[in-house]
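Right, I'll just put the structure down here and ask away after.
Heads up, one of the protein chains got dropped from this complex, but the rest are sitting where they should.
Here is subunit A:
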Amino acid sequence: MMFFISWQEALNVAIKHMAMKQFINFVKKEFAHVLRDKKTLLILFGMPVMQILIFGFALTNEVKNSKIIVMDQAKDLASQQIISKIAASRYFDIENTVMNTVQMDAEFRKGKIRMALVFPAGFNEALLHQGKAQIQVIADASDPNTANTLSNYVSAIVQDYQSSVDNRVTVPYRIVPVLRMLYNPQLKGAPNFVPGVMALVLMLVCVMMTAISIVKEKETGTMEVLLVSPFQPILVILSKAVPYLLLSLVNVASILLLSVYVLDLPINGSILLLFAESTLFIITCLSIGILISIKTNSQQLAMLISLMGMFLPTVLFSGFMFPIENMPYPLQLISNLVPAKWFYMIIKSIMIKGLGFAAIWKETLILAGFTVVLLAVSLKSFKIRLA
């Protein structure tokens, strides 16, 4: 009897060993596919770098180095001090000084100038004796957001100047709003988009590439050969998923490295938690990719569905480009169905706010729920296809 049991155990071990060997064999093959295709490699590793750089340096809500002109009719202490303060700020470059409104108009028409500051004659006088002086701020509002941001910057600088000369100016009543920007005191754009880029890149890599790589095997006929072989169908799917899981984790690491060392954005929370949550999201994406690959038969269709069905909602509804709070209620409801939204919230909490698992368990649970449902549906439909 003892002999019998151990014999059976040995057989089990042998079978497991064989399945494991087949599995490793398959994963190796999958890596060969990825590493030999330059286009795939480019998308895989070029895209995250590109996106980080584009979002980090080109697509930012911060307005830097805007060209402005100054019309200083006062030429007194106060006006000069304010002008030099503005010139020192990194938001503005004083392009020119003009003497009259005709010149000013002409500058605006050229289109390079975003804003003009006009100091009326006797500016310092008015400030000292009447306790009240005015600066006219004229902005090119053909781009309303920029105009708005710039005028806010100017007000802030002027406010700052005013408080520095406060001891000279006595004002009976003053309410000074004290603003504190939580988590992101410099109002950098980067904290917002790094988690967003992570969601986007993972979505693209995992969904699109997994879907394409499985559909490709259907197109070329190799899938049929695999299904006829004793290799377990479930292992076909698993071994497709494993390389992309690993490569995606490499991607997460490279995005984090870029954001820390290139964008100077520290990771405030636990890196381990960050990777754990990323793994969860990657699995969500992989199950979506597998589902798409089961339902489609051509690489083009798989790519189209991945882009339109996944990429677009991720950009629109994850909240990193368009604030969800501003959306109409029905759209807010829809945004809840986008897994990337939850991932974005989680990553933001860990990376920027430095919060722990206690703060994000709900979002994690929702994401895990998505994963389980998607995985179940895709595995079930894979079996149906075989019948």
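Definition applied: a contact is a pair of C-beta atoms (placed from the backbone, for glycine too) under 8 Å apart; a residue touches a chain by one contact, two chains touch by 3 or more; residues count from 1.
Just so we're on the same page, contacts and distances are computed from a predicted model.
Comparing "ABC-2 type transport system ATP-binding protein", "Glutathionylspermidine synthase family protein", "Phenylacetate-CoA oxygenase subunit PaaA" or "Iron-sulfur cluster assembly scaffold protein IscU" against the UniProt entry of the hidden chain yields the protein name "ABC-2 type transport system ATP-binding protein". Per the touch definition above, the residue from A:Glu9, A:Glu125, A:Glu224 or A:Asp264 contacting the chain not shown is A:Glu224. Although one chain is not drawn, the whole complex shows that of A:Lys21, A:His129 or A:Lys380 it is A:Lys21 that touches it. Taking the whole complex into account, subunit A touches the unshown chain at residues 18, 21-22, 25-26, 29, 32-33, 36-37, 220-222, 224-231, 386-387.
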